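The complex appears here without one of its protein chains, the remainder shown in place.
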Amino acid sequence: MRSLATVVALGLALVLTLLMFGLPVADSLRLLGEGAFGDKFGISRTLAKATPLLLTGLGMVIAWRAGMYNIGGEGQLIVGAVGGAAVAAALMGKVVGPVLNPLILAAAMAAGALWSGFAGWLQVARGVPAVISTILLNFVAIQLLAWSVQGPLRRSEGGLPQTAPLPADTMLLKFDRQLDLHFGIVIAVIAVLLVTAFLYGTRSGFRLRLVGASSTAARANRIPSERVAIGSMMLSGALCGLAGGVEYTGITGMLGTGFPQGWGFLAIPVALLGGLHPLGVLLSGLYFGALFAGSENLARFSTGGTTLIYVIQAAAVLAVVALAPRAKPAKVKEAAA
Amino acid sequence: TGGSGSSSSPSVSPAPGAAGATGDFKVALLTPGPVSDAGWSAMAYDGLKAIQIDLSAEINNQEAKDTQIRDAMRSYAQKGYDLIFGHGFEYNEPAIEVAKDFPDTVFVSSSGGQTAANVGAFRFYLEQGFYLAGYTAGLATKSGKVAMIGGDDVPSIRSTFKAFKAGAEAAKPGITVIEVFTGSGQDIAKAKQATLGAISEGADFVIHQANAAAQGVFDACKEKGVWAFGANLNQNDNASGAVVASATIVAGPAFLNLAKSVKDGSFKGGIALMGMDQGAIDFVLNPALQDKLTPEVVTAVEETRAKILSGELTVPKDEF
Amino acid sequence: MTPILRLREVSKAYGPTVALNRVSIEFAPNEVHAVLGENGAGKSTLMNVIAGFVAPDSGEGTLRDQPLPFGRPFEARRRGIAMVHQHFALVPAFSAAENLSLANLRSAWQTHRPDRDAGSSLDLAEQLGWKVEPDRLTEDLPVGVQQRLEILKALSSDAEVVIFDEPTAVLTPDEVEDLFRVIRELKDRGRTIILIAHKLSEVMAIADRVTVLRRGAFVATAPIADVDADQLATWMVGEVPGTRTPISASFKPGLSVTDLHVRGGRGEHAVRGVSFAIGKGEIFGIGGVDGNGQVELAEALAQVRPSAAGSIYLTGCDLEEANIAYIPQDRQSDGLALSMSIRDNLLITGHRRRELTRGPFLRRGAIERWTRDLVDRFQIKVGSVRDPASSLSGGNQQKVVVARSLDVVPELLVAVNPTRGLDVRATDYVHSQIVAAADAGAVVALFSTDLDELAALAHRTMFLSRGLLTDHLVGGDA
Partner (left out) sequence: MNDVIQIWQFAIPIALAAVGEVISQRSGVLNIGLEGTMLGGAFVAAYVGLTTGQPWLGLAAGIGVGIITSLLQAWFVLVRSADQVVVGTAINLLALGVTGTLFRRAFGESGQLLSVPTIPKFDGLDAVMLATPIIAVLAAASLRQTGWGLLTRASGEYPTAVEAEGFSVRRLRLGAMTLGGALAGAAGAYLSVGIVGSFAENMTQGRGFVAIALVTFGRWHPIAAVGAGFLMGGLEWLQFKLQAQGSGLIPFQLLLALPYLAALAVLVVGAKGTRGPAALGQPLRRDA
């Protein structure tokens, strides 16, 4: 019932947007659908775009479930990619690609975990709410990226502010050279399963949910909620960092100031639409992936202009939050639907 | 099946290759900034429009910076585009890479040093225009200080600034050339602030590479009563009334000729240097403000222009 | 006596739980109207409906023949209905004076000065002999003082209807007497007072009329003169609860506490050197007025709060590893994670049980069986164990805490006001569980502000005053 309403509202929001911009509705919808599912290119694009959203979305689930409002997915993703690029710069040519790639991903996770762990520590030890600190850290991360591609990681003095491109054998496995789809989607799906098992099937996962639901109750029951809070932030940051590493070694192959695509920000709607549940994230991540692939296609090939893509994405997000059951970490309904 | 794609062609519409049928010719343009920047990207967009009209091509364009470039190129190639322009040297390397996977699409970047059978480049020698602007500023400055305001700090911009500086020094040895970057080609307020900063340090001629933020530069010049140069497009008629001359790129013919060669199948990779001699670069004095420059200055500038055109004077440019 | 406030056929269900079942009830001006009922009978829900915090599923209500603004608390407040919440509505980060000012604001468009705007309430507090430091942060105040603030807020308004939802639960008998004086005064000024309390003695002392609810349904309304405690108890539960007397015995050594110092949340010296010993199987009562270090002492014993100096020994086991059961005084914030399922709340202790886990993993099936068993054994009234704990009434919430703590006999049981806000039957039940734990050999530290409770259960009782243990009396003989 609710999902039907959501679908209807999404459709309406879309049609309204198109009408507002004076675009032919039927044609535009066709372009949208084609971009997402029209052919193997569309489907592969949908999956490729869903990949970072799934990983960052899972990251948000973990943190928010622990009661930590991590809004820094974007920063953690960026820092993850930078960490990965630093390892790549240090080891490129010294280590063969198939070995280097996992090292890059591991570095990305570590960098993301440290970045978010800092925010966790700030909240726990210094009383700085993560909502605030992670927002601030996002901007620091963006500048860190800018600085590192202008400075230490720049491929060559005087060249463009970018890192050297990764050789093909260091990139994640691709299933077809013309397609965008890469091995990252497999990593993301495995992550969904692991996070589900963790949250609902392990003692640590239970403690994490408990601390999020009531840190006072956790304290009164001698659960080290501060450690859990920091741990959840680190886990969350590790997933976001991994998203950065996967995007770097799966799609872009190098870093520049244009690297951040907002996946980290979009992780929040993805996680909320998914009901802060890892399996929900799987669905909402795919939905947003399709939406992005589709709207990109629409923006490219309709007469609306490329800026239209933002409008469509915004409309889709707003339609979702207008209808999605409200979710607030501390009051997340644990009850089965 | 990874890596086997080089022999298969995109499935959307069989690419017509170099010798496609009319009406079926598809051209895409990638720009580093919004095409509404009334500058670098806008100029390329005008070139694309010319292709649409003259060759009745289907055109499309998108903004794509560094890491987004490959993705955008791939998506056009997947859609069976025949020619993909990347407006800037940063598109050259991605073009080389993506072109391997899409042999039926031609990739061209504005500047860049690598080519392949289906990858070409043309480089706008805008440094020539900037040199003349610097030369003009050097002759006309009273304070002995001139300034350059940059948006994004990228090599192509730095190269034009070097030429401006060389021109200024040629005209007035020992001149101070101030250089300030704002980090954004869209932040008008910062551009104005940076310009005010340069003017407060004594600059009385200012050139910019700030694209959409250029109005901030002109505004500051107008406010403080100093002169500005336009860049990329002819900005002499800017409402500020502060632009004495512009160093311009005339991109239309270059884009059109290249597209024609792709369409009729005569395209063969390679790099073309597009300078004043091809009419691709110009330095246009503002007739309305001609009286602000002494006749001697105008004459000297024209002499230098002639030297550049004749090849007697080679304006420095960076390779990147 | 013409009623001023009428409810007709009001129903409210939470999923399968029927909180209110076609309740009709009338309140008159100039009366103190007590509402009685077991835990979960629907009292708070009914009050929340009147005050606009809960919108009923059906039914209607009128105040002075105008329809009640269901679901819009601010509107109800405007129309003259004030409520003292069972769970306080105070801004923790505000000073006491700011919180009182909130209640005294007449309009958003007036100027505000905390001292001036809180003035009348502070005066009232002084009249009552209640100590309220206006500049202290509310969150730093002991629960008892917070309760006073909550009451002062409601009193300072010129509301026609004032609802008190269990205001006496954390007050001392003296404080209760002061409150009742105020209530009588309000009544004399023609107000309608609705009072929820579990202690029948209190109800008999103050109420003019009494209404009893049972399982969401209206049972009876009667003038207080026409009923006695037995009658009320029968209406409430359908039977008269029995009572229990503690046995005294000599105990094997259990807990020994020496010169213990504990600091409070703001670093203040809350417990200042106490020493005592509790034997295995002994129930040791710790009484006293709220805010004298009880919570800090309890938390230190329960290993929730570090002690600043001194020692705590538990004979025969390491305190770190010991099975310590802790029933905190604030079940809503410290006892439960309200948004989590009842099952998850039971798991708060359960996830440590060896038989429910395998290494880092939880055993789903075993947990399911264990949960069922606890719900049955402790007679927790639940729809489904997957419902959130917030859906339980206060009493059943407490049962969840007790059940998971006393599932296996702990080495040490620390309970703070374990029957706060519970009805007679639930109180009796919790008492019997505490006694059973002691009988099975647990060391029991029972903190309570309720003298009767201490007298009924504790073998020995001491009083905590300003962080020091003072008096000493013997349980059964007291």
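For reference, chains read A, B and C in written order, and residue numbers begin at 1 within each chain.
Going forward, a contact is a pair of C-beta atoms (placed from the backbone, for glycine too) under 8 Å apart; a residue touches a chain by one contact, two chains touch by 3 or more.
The shown structure was predicted, so the numbers you read here are calculated from the model rather than taken from an experiment.
Asks: From the touch rule at the top of the page, work out which displayed chains the omitted chain touches.
Replies: A, B, C
Asks: Among C:F27, C:F53 or C:F218, which one touches the chain that has been omitted from the display?
Replies: Touches the omitted chain: C:F53.
Asks: I'm checking contacts with the chain that's been left out. Which of B:S156, B:N238 or B:T304 qualifies?
Replies: B:N238
Asks: Looking beyond the chains shown, say which of C:A89, C:L124, C:V409 or C:L468 touches the absent one.
Replies: C:A89
Asks: Give the residue, chosen from A:Y69, A:F183 or A:Y248, that touches the chain omitted from the document.
Replies: A:Y69
Asks: If the hidden chain were put back, which residues of chain B would touch it?
Replies: Touching the missing chain: residues 34-38, 41-43, 45-46, 147, 178-181, 183-184, 186-190, 192-194, 196-198, 200-201, 203, 212-216, 218-219, 235, 238-240.
Asks: What chain C residues would touch the chain not displayed?
Replies: Listed in rising order, the touching residues are 48, 51, 53-55, 71-78, 83, 85, 89-94, 98-99, 101-103, 105-113, 153, 157.
Asks: For chain A, which residues lie in contact with the unshown chain of the complex?
Replies: 21, 69, 71, 122, 126-129, 131-133, 135-137, 139-140, 143-144, 146-147, 150-151, 265-266, 268-269, 272, 304-305, 307-315, 317-318, 321-324, 326-328, 330-331
Assume only the chains that are shown with their structure count from here on.
Asks: Find the most central chain, measuring centrality by the gap between its CA centroid and the centroid of all protein CA atoms shown.
Replies: Ranked by how close its C-alpha centre lies to the overall one, first comes A.
Asks: Using CA atom averages as chain centres, what separation in Å is found between chain A and chain B?
Replies: 35
Asks: Report the inter-centroid distance (CA atoms only) between chain A and chain C in whole Å.
Replies: Computed from C-alpha means, the inter-chain centre distance equals 44 Å.
Asks: Using mean CA coordinates as chain centres, what's the chain B-chain C distance in Å?
Replies: One centre to the other, that is 75 Å.
Asks: In chain B, what residues contact two or more other chains?
Replies: Not one residue in chain B touches at least two other chains.
Asks: Among all residues of chain C, which ones touch two or more of the remaining chains?
Replies: Not one residue in chain C touches at least two other chains.
Asks: What does chain C use to touch chain A in their complex?
Replies: It comes out as residues 299, 302-304, 324, 326, 328, 330, 333-341, 344, 347-349, 351, 357, 360-362, 364, 384, 386-388.
Asks: In the complex, go through chain A and note every residue touching chain C.
Replies: 200-204, 206-207, 209-210, 213-214, 216-222, 330-336
Asks: Show me the residue ranges of chain B that touch chain A in the complex, using the header's touch definition.
Replies: Answer in residue numbers: 1-6, 8, 10-12, 34, 60-68, 70-71, 74-79, 89-90, 93, 97, 101-102, 153-155, 158, 318, 320.
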